[in-house]
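Every protein chain of the complex appears in place save one, which is left out.
Presenting chain A:
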Amino acid sequence: MNLGTVRLPEMPSLSMLRDRSTAKLLMAIGLGWLTIFFIVPVVVLLFESLNFGEGSLLENYSTALSGTYLRTLGRTMAYAFITTIVCLVLAYWIAYYIAFKAKRQMLMLGFVLLPLWVAIIIRYFGVSLFFLPTGPVQQTFGTDFGVLFSTTGVIVGLTSALLPFAILPIYNSLQSIDEELINASQVLGARPMSTLRTVIFPLSLSGVIASALFVYILAAGSFLAPAILGGPGDFMMANVIEQSFSYSIPLAAALSVVFTVALLILIGIFNHYANISEVLGDL
């Protein structure tokens, strides 16, 4: 299925660099950085996760894939999934409004981006203040609707934090739809809802896929949202890994590997249905 591509800022091409040795040097710096701070740690992590003492080599993995840890993995994926769905629905609505209805698009986009200037932890505290017994929700309704320190709290927090990442790619893809196609659809007899369903939505699918990917990965890796807004039963993988790090680095390493592989598998399945490389072709 051809989904079009998301427009992303262009990288300066290497041919633009006149001196070949400069290009090589730049590449070496980049590759060196990647090697030292990404590849080496991953190799160390893999090595750490193996058990060279008594028992099976993969003992840490059997712990990581058992009982409470497996449930946490499942919970992490489920929370990320729910967050993604909620974010996509809200983001599509907002992006559609900005792209087609708003008079001052840049101002609206500014509002979308504004929260990104505030540290994420402060935003989560903001959300929790909102629902605290002294906060406006409690004061107005006499209840916090069970949001605080619960699954709902985590989802609300993640959604509010990640919404800008969902809005931007969708807005971008909506923005790049040729207005004449929408006009054509109308003249051909399609009512606004039909035009949205048959023309606008299919043509913005690349943005939806990019948004889903961003939000899912960011949500799944979230540490602060469950820590600040969740209850004791809402821990996600990042929290569990951080916790186990304090008493068993090998287990933390094994959990990290399991988590990463699980995410990669999910992305792989997603890719099977929606060709990500086509959507993010310009990356």
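Observations
Heads up, the rule we're going with is that a contact is a pair of C-beta atoms (placed from the backbone, for glycine too) under 8 Å apart; a residue touches a chain by one contact, two chains touch by 3 or more; residues count from 1.
The definition used in the following text is that contacts and distances are computed from a predicted model.
One chain of the complex is hidden; its UniProt record names it "Molybdate/tungstate import ATP-binding protein WtpC", one of "Molybdate/tungstate import ATP-binding protein WtpC", "Acetyl-CoA decarbonylase/synthase complex subunit epsilon", "Transketolase" or "Carbon-phosphorus lyase complex subunit PhnJ".
The residue touching the chain not shown here, chosen from A:Lys24, A:Arg71 or A:Arg191, is A:Arg191. By the touch criterion stated above, the residues of chain A touching the omitted chain are 2, 4, 178, 180-181, 183-191, 194, 198-199, 202-203.
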